[in-house]
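Please see the structure below; I have some questions.
Removed: one protein chain of the complex. Kept in place: all other protein chains.
Naming follows writing order (A and B), and every chain is counted from residue 1.
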Amino acid sequence: MDEAFDTDMDLPAHLTPPLAKGHLSVARLARYWYVVCTARDLGKRPIAITLLGTPLVVFRSAGGGVAALLDRCPHRNVPLSLGSVDKRTGVLACAYHGWRFGPDGRCVEVPGLIGEPSKAWQVPAYPAKEQDGLVWVYGSPDAPPATEPFSVSGGLGSGSTSVIREVEAESTLHAAIENALDVPHTAFLHKGLFRGGKKNRITALVSRYPDRVEIEYQGEPRPPGVVGKILSPSGGIVEHWDRFFLPSIAQVEYRLGSENHFLVTSMCTPVSDTHTKLFAVVTFRTRLPARWLKYVIEPFAQRIFRQDAEILAQQTRTIRRFGGEQFVSSELDLMGPHVWRLLKQAEQGSLPTEAQPVLKKVEFLA
Amino acid sequence: MDEAFDTDMDLPAHLTPPLAKGHLSVARLARYWYVVCTARDLGKRPIAITLLGTPLVVFRSAGGGVAALLDRCPHRNVPLSLGSVDKRTGVLACAYHGWRFGPDGRCVEVPGLIGEPSKAWQVPAYPAKEQDGLVWVYGSPDAPPATEPFSVSGGLGSGSTSVIREVEAESTLHAAIENALDVPHTAFLHKGLFRGGKKNRITALVSRYPDRVEIEYQGEPRPPGVVGKILSPSGGIVEHWDRFFLPSIAQVEYRLGSENHFLVTSMCTPVSDTHTKLFAVVTFRTRLPARWLKYVIEPFAQRIFRQDAEILAQQTRTIRRFGGEQFVSSELDLMGPHVWRLLKQAEQGSLPTEAQPVLKKVEFLA
Partner (left out) sequence: MDEAFDTDMDLPAHLTPPLAKGHLSVARLARYWYVVCTARDLGKRPIAITLLGTPLVVFRSAGGGVAALLDRCPHRNVPLSLGSVDKRTGVLACAYHGWRFGPDGRCVEVPGLIGEPSKAWQVPAYPAKEQDGLVWVYGSPDAPPATEPFSVSGGLGSGSTSVIREVEAESTLHAAIENALDVPHTAFLHKGLFRGGKKNRITALVSRYPDRVEIEYQGEPRPPGVVGKILSPSGGIVEHWDRFFLPSIAQVEYRLGSENHFLVTSMCTPVSDTHTKLFAVVTFRTRLPARWLKYVIEPFAQRIFRQDAEILAQQTRTIRRFGGEQFVSSELDLMGPHVWRLLKQAEQGSLPTEAQPVLKKVEFLA
């Protein structure tokens, strides 16, 4: 109740510096698939998740298949995720009165009722599938999917290892993707961790396709920081690509000499307009034994992500305080504006159809 | 300030499953009496309570009578409940500047002022009275009450015992009353505690009067759960009535054989639209010594109420997330729709006047 009366934001014109125009870089792409949890994390109990601001319950129905329903019992609006799944029939029972629903959202039983449940007692069902060790849910209910989930399969050849990691950020989907694919911030926010030191002239080749953006970086030296020394003591050429795929995939690929190859594919899930979850499939092949990574790369990656999550949360908080975004960009913002363009085109159904990429070349120091 | 900018609820049409229409089952019946505290809990210090969303201060004035005023000093809007009551005169003094008010809300003294207080310095006063060990306040200020408090007096004959218990729920008044008088949920939410096991065909006889609803249940067996075994080892017929009285009384009466008789009368108080407090007068006569109840019935009742309070809070939270209620009902929802009908009729001043009840008979399995 106390929140309802707040004049703080209501500043008269003479007080306002150029503030914001209420804009927030949110595109809501409902007709795409998103990862909601790992396959391992979905056991016998239903899970409550939120996708695009909508509460859903995800559960394993008969035969182990995955199902996703709106997380609200149509009877008295209790979350279905408080309920339980019958082992034999795979139906989901509400915890309050025991109303039972199939994976298609139909009410199959009302305990105590003499007679059949009404067909109107239906829960909206969202297409769901298990793929690549992840549970994917389609953002729009009760309609056949118009797209396929992004395929993460395929490794980096023999000797490569894959792990799945989850992280979260209090930020828009767009801000999280821009952060994941942004080079210039690494020298500042993550100073000393990987970039920094003597500057080199780098060439970025940007290619924007109707459904993705790719940037190839040329001229990067071996990182002078801690990581570079460990991975490639003898130096070697760096090859580096950053990629975005609609609706929400951020991919970073690094090669360092012949011995090291990293591919990080982050499936980003818009939990709400300002909360994003990242499911990262990290595949790598290095001169180090795989188990070393547990002690070297993992803490390093976690520290980087904590710094990113903190700055993203501060960015979101500041945007809220000012009532919206007010960004300017330099030509070093190579990925963000292209990603935003594709997101808006996809939301509006106006993606271009020609296969030829739009090309751009930018030079900078790093 | 951070809360002011939230686009999460503002989903475009293509995202929305059939969501809610902003409806919330709230009827605000101001011209009735409600319990605000037990008589024992109102001592020498004023108490801050909230009734129908309005902050009130309740205190004992001269001679021990109870008084209720709007909890806001007209001078500088400090809560009067921070103040103190003069033992001799029974007037309530504000903690900030010491302005003093009688039980009728009139300002009787402004310390330091030479001359009389203005008659305009008046606090709205709410009719208040002590009855049956409870403090009742009328929901509308400065007008003679149009109704009387519900009478809880009268026990169950010799050997019966009465206790008063308070519980709270984050729910609308209507949802709390429906929960208190709902039979089907007990087999699920409270599984193992009292209902469950073999199903019987039960007949419910519903009678709706202009000011109350009564349901008589026929055919209930002795409960197979723990409670039944303790209370009536030799079996016996169950008699069971659930009753609602305007504006907010939920009553459950059970007889089990000749030895056991329970009457639970819950005076429900709408603290705010989504917060309800229940003052339950529990009267009983059983084959068990009364002190056994402390160790057997009380923990059992508390566990049941914790489960109810939790599910009601989750229901309210889900309704909020979806922007309103979206209920469907089966014919097993025997009490809730009738209660809602009376609440709305009472709010709109359109209660029927004929004394003949509307009757309905429903069969179900329990």
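Throughout what follows, a residue touches a chain if its C-beta (ideal position, glycine included) is under 8 Å from a C-beta of that chain, and two chains touch if they have at least 3 such contacts.
The shown structure was predicted, so the numbers you read here are calculated from the model rather than taken from an experiment.
K.L.:
Using the touch definition from the top, which of B:G112, B:P144 or B:P289 touches the missing chain?
P.N.:
B:G112
K.L.:
Using the definition of touch stated at the top, determine which of A:H185, A:R212 or A:K344 touches the missing chain.
P.N.:
The missing chain is touched by A:H185.
K.L.:
Against the chain that's been left off, what residues of subunit A make contact? List them.
P.N.:
Residues of subunit A in touch with the missing chain: 1-5, 7-9, 11-12, 14-15, 17-18, 53, 175, 184-185, 187-189, 199, 201, 272, 311, 314-315, 317-319, 321-322, 325-332, 363-366.
K.L.:
Residues on subunit B that touch the omitted chain in the whole complex?
P.N.:
1, 3, 6, 8-9, 24, 26, 28, 30, 52-55, 70-72, 74-79, 82, 93-98, 110-114, 117-118, 120-121, 124, 139-142, 272-274, 317, 319-321, 323-324
The definition used in the following text is that only the chains that are shown with their structure count from here on.
K.L.:
Between 0 and 180 degrees and rounded to the nearest 5, what angle rotates subunit A's CA atoms onto those of subunit B?
P.N.:
120
K.L.:
Distance-wise, how many Å sit between the C-alpha centres of subunit A and subunit B, to the nearest whole number?
P.N.:
46
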